[in-house]
Structures are given as structure tokens and as C-alpha cells.
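The complex appears here without one of its protein chains, the remainder shown in place.
For subunit A:
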Amino acid sequence: MCFCRKVQASNYGKTLTLTEDFSRGSTRATSDGPYDCQNTSQPTQFKMKSLETFFGIGNNSSARLMSRFNIHPTCRVGELANKQVLDLTAVLSEMKIENDLRREVLNDIKRMKETGTYRGRRHALGLPVRGQRTRTQVGFLSSLS
């Protein structure tokens, strides 16, 4: 792992603050300083949604994470106990999310390009990769690749 995350139990120990400290350069321009997700996880926001603000956590992972620590579906961030926050952050720090995951995806694409696979070529050309038709309606697909 090239970064460590810390939880700071802010003022009244309620707001979940995740700080990322990147020791190496990363793909994100904003990652030079601490990345603070405080804005996206207000104490009044549902916990589930707050988890889903992380790249790499969707509704399934967030529901599983929450049930793992006995957090009910309509819990708000402000209602979490300190221990739950710590447990949750411990697990999050071991998961591949955010920039790690982004970098992995980019590396995969890069590898495919370098080895000259069909998928790599399609990525390089900016064309759909998974066999979709290109006769019409290619706009959205090429924006993905």
C-alpha cells in the first residue's frame, strides 16, 4: 500500500473524516494535499450513501460493510458510535478503493495496450472494446474506452 488512511474523530467525534496521505505520486491531481471527504459525508447523511461516495464501493459493498458492523440501513453518520467508525475505517483502509482502484484500472488498460491485444488496440483507438456495433450510436461507448 502506498498510502495510509487515518480517521480523525473530529470535534465531537461524530464526523467521519478520512485523510489520505500519498507517499508517492498518483494519478489524481488533487491528491497532493490531504483528501478530505468531509464534504460528502455530512453527519445527517445516510451512512449508506456516504460509503457509496468512495470510488469502488457501490450499494452492494456498502450494504455488506454496514451489516458487518451492525449498522442499520437508515443510520446517519452522526449516529455512529466511535468504535463503529474505527472498525469501518480499518476495513476501508484495507480495501482497494479510490485512487488505488483507479490506478489499477488504468494500469490494466496500459498493459493491454502494451501487449497489443485487441482490447488494448480498441482502447487506444477510443472505440468500443466489448464487441458493440460501431455503425451507429458509438458516441457513448467511445467515451468510455
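By definition in this document, contacts are C-beta pairs under 8 Å (C-beta built on N, C-alpha and C of every residue); 3 or more make two chains touch, one makes a residue touch a chain; residues count from 1.
In this text, contacts and distances are computed from a predicted model.
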Worksheet entry | Absent chain [UniProt protein name; select from "Small ribosomal subunit protein mS29", "Acetolactate synthase", "DNA methyltransferase 1-associated protein 1" or "Skp1-related protein"] | "Small ribosomal subunit protein mS29"
Worksheet item: For the chain left off this view, which of A:Cys75, A:Ile97 or A:Leu127 is in contact with it?
Response: A:Cys75
Worksheet item: Which residue from A:Ala63, A:Leu86, A:Leu101 or A:Leu127 sits in contact with the chain not drawn here?
Response: A:Ala63
Worksheet item: Please identify, in ascending order, the residues of subunit A that touch the omitted chain?
Response: 63-64, 67-70, 72-75, 79, 138-140, 142-143
